[in-house]
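Only one protein chain is missing from this complex, and each of the others stays in its spot.
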Amino acid sequence: MIEFDNVSFEYEKGKPVISGMSFRIEDGEAVGLIGANGAGKSTIMKLLLGLVYCEGHVLIDGTEVSKDSLHHIRQKLGFVLQNSDNQMFMPTVYEDMMFAPLNYMVSREEAEKRVDAVLARLGLEDMKYKYNHKISGGEKRMAAIATILAMEPEAILMDEPTSALDPYNRRLVINTIRELEQTKIITSHDLDMIYDTCERVILISDGKIVADGRAEDILRNKELLEANHMELPLSFCAR
Amino acid sequence: MHMADALLAPAVAATMYVASGAAAGVSITKLRKDDEPQKLPTMAVTAALVFAGQMINYTIPGTGSSGHMCGGMMLSALLGPYAGFLSMIVILAIQCLFFADGGLLALGANIWNMAFYGCFVGYFLIWKPIIHSKWFGEGRSAVRKRIIAASIIGCVLTLQLGAFSVVLETSLSGITELPFGAFMALMQPIHLAIGLIEGLITAAVLCFVFESRPELLRDVDETGIALDAKRSLKTTVAILAIVAVVVGGGLSLFASGNPDGLEWALFGNADGGYSTNMGLDEENFGVSSQAAETAESIQEKTSFLPDYAFTDSDSPVGTSVSGIVGGAMVAGVAILICCAGGFFRRKKRA
Partner (left out) sequence: MEKALSELGQMDELAVMESPIHDLNAAAKLLSTIVYIITVMSFDKYDLSGLLPMVLVPVLMYQIAGIPVHTCFYKLRIVLPLVMAVGLFNPFFDRAIMLKIGTVGISGGVISMITLMLKGVLCLMASFLLVATTPFDSICAALRKMHLPRTLVTLLLLTYRYVGVMTQELAIMTDAYHLRAPGQKGIHVSAWGSFLGQLLLRSMDRAQELYSSMLLRGYHQHFHYAPGKPFRAKDAAFLILSCLCFILLRHINVAELLGSLIVR
């Protein structure tokens, strides 16, 4: 369970990025976080992950995100970065997947098992020993997701998981996301993808929640979307 | 300036490895005391950037040619001397392994010639004192000018030192027949020009950083004002003088082991008319001047080893023994320099 309780945050004094935000995400929910550029989506992610601290309370399973609880909390959360190059810093896919489990004191044998299981599940077995600087953008994104799954987190946060992917790889990523049973929080401007993967959508603007409800309702609301720099998902557009 | 393996005798190469290794050891220890985990990614990304940046062609105005940058000075201004030095090591190692730029055996020497001077001499003796000095007055524009001055002086000086080391190492290895002086006369002016261009490029990049994100630069705060200094420019000049004396003294020691007295004349006998001879006329030189005679008599006393086996090929053993001893002496100087560095760091901390 993830909870924001009256959270405010500012990088510079007098310019709040998040102001008085509250919401609750139950276990197993899939939530799409949408909003214009600079609305505060990335900041919400950072707050959850304890990369920055705020006024108010951010709670993960009832534990407040703070310096003392970081180790404990980060183990529960997996974050897939928008730029996979920044995520995959080890030489090979295999080593990158081993990175988190070994850091969290899982034995090497156990970590190996996890890696193989994740690769098999995503159908990426032949990528195991490939070099991170030699795989394509689509492969890299899938590998980044695999890296996070090898951590076995309780919730997965994704920042623009389908950006700059070709339609085939985009579909592959969407299908992968749909099959994950963890709690998911996804930020994106790709509303079709959000519609395909999330049942709930939170729309934010200027650091405040503008709408929070069923994806079906919000993503079909043309006026609401257009007021917030967005358009109806293509799949809803009349031909 | 990358030296190939073929230019170094194993003993000299090993010595340079030891010297560079010592400097690396100090840097790693220092880095661990700082916040190492946080710095590693920045070091890696910056090193990769400098690596790629070395391939950019910069058009030199007014000429048809282009210049490049090497990066030691830039890295130490951004990351500090210790992190900068380690980043340079990594760049040189990757260049050596994948692009055959330099060699495995010569890596130690290359690190010394390019990274050590660029980072340590460049930072402690040039960047830091100049940035903290009162040159060009007060305020942001003064700091900007100081950055330009430090970049240019730093690059020129460190490249001169580097080029000089190349000459010294090659000569000590007994690789070339080219007399020390003539070799130097070839290398130093070329590297003066290279250093100047590199200095200008470095200055341009650092000024850009200064204008947009001053806090990324060492010794400058967010508002672009130099932080308070603990050591004055005068002390620095004094240190430079001491280093010059130590290095000069060390060099004349080496020179005494050489057969033709030319090097000796260069370092021990500046008024012996070296410049008129240009070091090419070996036969006449060193006999006519009285000073050279004195020099020779001293040389006889100080040279405790047979001369380098230059022309008689049947005494390679003599070459290697004197090579090893010569190498050990470089190590001595290197250790001295490291000790001096350590002394000043400790003094600074106190």
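Letters A and B mark the chains in the order given here, with residues in each chain numbered from 1 onward.
Rule of thumb we're sticking to: contacts are C-beta pairs under 8 Å (C-beta built on N, C-alpha and C of every residue); 3 or more make two chains touch, one makes a residue touch a chain.
Computed from a prediction, not measured in an experiment: that's the story for all the values here.
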item	value
Listed residues A:Arg74, A:Arg141 or A:Lys184, member touching the removed chain	A:Arg74
Hidden partner interface residues of subunit A, rising order	49, 51, 71, 74-75, 77-79, 81, 83, 85-87, 89-92, 94-95, 98-100, 102-104, 131-134, 147, 151
Touch residues of subunit B, complete complex, unshown partner	2-10, 13, 24-25, 28, 31-32, 36-38, 40-49, 51-53, 55-61, 64, 66, 78, 86-87, 89-91, 93-94, 96-101, 103-105, 170, 174-179, 182-183, 186, 200-201, 203-209, 212-213, 216, 311, 313, 316, 319-320
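The rule is short, and it goes like this: only the chains that are shown with their structure count from here on.
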item	value
Rounded Å distance between subunit A and subunit B, as computed from the means of their C-alpha atoms	49
